[in-house]
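Only one protein chain is missing; all other protein chains are in place.
Take a look at chain A:
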């Protein structure tokens, strides 16, 4: 299962920012209740985001790419995920989640998408799920255009996650099933 999904702007010189984050359920008895629980959740996700940003910048450097790529000129230009850098790393128990987690991430232009997975999760499927979420989020949230649209449209992000990652459950969807999902969502994804 996926514990959380994070959409962030890695920054480069600028500090990284979490643009949207969704956790799938809170493990009971895992710590303080009340507002401290919420605070802890937010801080855990920020730690993940910072680690993703750091890995992303290091990978971009090793590939010889500029650390803050430019956005394309036209907001509706189809984004190719072909060479999108990505990676996977582990975070030890206690830092920041009580149990060990594996983070799978993908970077597209100036944004990064990350899945926080339970250990022993199917990482191949996690990568496929990210590669499906990224263009669809970019499309429905108009992330490539100017403005902070994503912050004001959590319903669009939630709608996508409810179909492609419902309650943190990754789905083995072949291309035809995916097309059916796109039809349900009313999305026109370039193929």
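One rule holds for everything that comes next: a residue touches a chain if its C-beta (ideal position, glycine included) is under 8 Å from a C-beta of that chain, and two chains touch if they have at least 3 such contacts; residues count from 1.
Note that in this section contacts and distances are computed from a predicted model.
Considering only "Adaptor related protein complex 5 subunit zeta 1", "Exosome complex component RRP46", "Calcineurin-like EF-hand protein 2" or "Pyruvate dehydrogenase phosphatase regulatory subunit, mitochondrial", the record for the omitted chain gives "Adaptor related protein complex 5 subunit zeta 1", by its UniProt protein name. For the options A:13, A:28 or A:66, the residue in contact with the chain missing from this view is A:28.
Seen across the whole complex, the unshown chain contacts chain A at 1, 23-30, 33-35, 37-39, 42-43, 46, 54-55, 58-59, 61-62, 64, 86-90, 92, 118, 122-125, 127-128, 151-155, 158-159, 162, 166-177, 180.
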